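Can you keep this structure in mind? I'll have questions shortly.
Excluded from the complex is one protein chain; the other protein chains are retained at their positions.
Going by the order they are written in, the chains are A and B; count residues from 1 in each one.
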Amino acid sequence: MLIIKKYIPLAIVTIVGLLTLATYYVPAKASSAYLSTLNQWEVIVSGFAFLLGLISLLMTHYKKIAKRVDGWGYSLFVFIGFFAVVIPGIISHGAQAKDGVLTSLGWAFRYLYNPLAATMFAVLAFYIVSTAFRSFRIKSVQAFVLFIAAFILILGNVPAGQMLWDAMLGWTGICGIGDIIQWIMQVPSVAAKRGIMIGITIGAAVTSLKIIFGIERQYMGRD
Amino acid sequence: MENSMSIILGGWLSAGLTIFLFSFLYKDNPLFKIAEHLYLGVGMGWWFIVLLYGTWIPKAYEPFMQGEYVLIIPVLLGLSLVTQFIPRISWISRYGFTFIMGYGAGLVLPLNLATDFMAQIAGTIKPFSQLASMSWGAIINSFLIAIGAVCVLAYFYFSVEHKGIVKKASNIGIYFLMIYFGASFGNTVMARFSLLYGRFDLLYDFSGASYAFATPIIIILTVGFFALKHFMDKKKNSGAAQP
Partner (left out) sequence: MKDKLRRFLRIDRRWIFLLLTAVMVWPIIHPFGLSGKTSQQSVRDFYDFVEKLKPGQAVILGTDYDPSTKPELHPQAVAALRHLFSKDVRVLILTFISGAPGMIEELNQTVPAEYGKEYGKDYVIMPYNPNYMAAMTQMSIDIYKAYDKDAEGNDVRGMPVMAGIKTYKDIAGVIEITGTGMLDAWVAYAGDKYGVPIIGGTTAISQLGFGPYLQNKQIRGLVGGMRGASEYETLISKPGKATSGIDALNMAHLLVILLILSSNLILLVIKEK
């Protein structure tokens, strides 16, 4: 039983991992055929991964409704929303427009999904402003550096700020705020991001190898 | 579907949901909660439809029906994932997960090493082979990038104790990171405002006669709802205080 439960899955990860790794370095016809097949399979398998999320969301809210827990009425709206897209989707066979006219699915996307998704993220703008007012404080030299960089970007990212800068400092003949932003983006932030990038890649490479050789197997759950 | 009635209806729905979500800024309330739960359902429903007609039918069902029976393997691997929900046989899902992990790890490893490791080291060193043709400014900048990247790495390098030269380097690294995070914050501010502008712009569009004044009417109704709720809560509280 242990073979079926543990060793075969571990063999799958090692064999699939090593073969896929090899395709990068072996430019043979067989390796591209292998990659083609696996790519096609992966698209299908990862499609099912979505089902996991869907089932768990619907189950959670179904339980809330069945047990009549506090606020269960809101859970009904999860189902209403789900079917408000799925039913038109099935009726119009997944097409959003036919001959340039929106189908019921296209309509649901534009007037239902669009405003909900867009507003969820737009609300954050309000909080960033109140945070800027309440907690953007200069408490140390490091915080001061962060503050200056942020301030320059906020000012220089819009034409009004660029004009303000020119009006106040233009007479000194030092460079425009656009040039400073360009420099920040091309020099110190490249250095910082590159350091982060290299660091992360080393970490990710080690993790990948651990997965392939079955050392890292937390994702498999407990034995 | 696309006649003027359906467009007006769409405008009302759009404006209403937008305003309901914004109403959270005043305080948590049922209108917001309804819109929030709708979002969960709608998002999942959309994803489901896109996968059904973009992947499952054309990539699995149709080829299988045309005789590509080998596709039963990925379908079984995919289905195995769903056993997660049945604790007694949840180990079956390992077959699907190990396939995904093995494939992902094997594919990502060499590409990331090439793109985010080798290419970045090469890009840092390369300018120094062309110093003769570079301006003083460019030379200084190249040095700054190289020093900065090394110092930031020192900051993230936890395997050795941070003292002596490593400590000095990592201290310098912090300043590069601070500039990066500060600048990122500045850009985040712009990004958030852009998204908010998008919503306001649309609400403005929906406020006109062509949408039967959706925005102003819904705003007035929402404010009325809050006033009524405030009034009722007050009455209930005073009723509770004087039994």
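In this text, a contact is a pair of C-beta atoms (placed from the backbone, for glycine too) under 8 Å apart; a residue touches a chain by one contact, two chains touch by 3 or more.
A quick note: this is a predicted structure, and the numbers were derived from the prediction, not measured.
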Absent-chain contact - pick from A:Trp72, A:Phe151 or A:Phe213: A:Phe151
Candidates B:Ala60, B:Val75, B:Leu196 or B:Ile218 - the one touching the absent chain: B:Leu196
Of A:Ala97, A:Ile180 or A:Leu209, the residue in touch with the unshown chain: A:Ala97
Missing-partner contacts on chain A, residue numbers: 32, 35-36, 38-40, 42-43, 46-47, 50, 95-97, 100, 106, 109-110, 113-118, 120-121, 125-126, 128-130, 132-134, 136-139, 151, 154-155, 157-162, 176, 178, 182, 185-186, 189-190, 193-194, 197
Residue ranges of chain B at the interface with the undisplayed chain: 25-26, 46-47, 50-51, 53-55, 58, 104, 107-108, 111-112, 114-116, 119-120, 122-123, 145, 180, 183-184, 187-191, 193-198, 200-201, 204
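Note that in this section only the chains that are shown with their structure count from here on.
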Chain A and chain B: spacing of chain centres that average the CA atoms, whole Å: 4
Interface residues, chain B side, partner chain A - complex: 1-2, 6, 9-11, 13-15, 17-18, 21-22, 24-25, 33-56, 59-60, 71, 73-75, 77-79, 81-82, 84-85, 90-91, 93-103, 105-113, 116-117, 120-121, 123-124, 141, 144-153, 155-157, 173-190, 192-193, 195-196, 198-199, 202
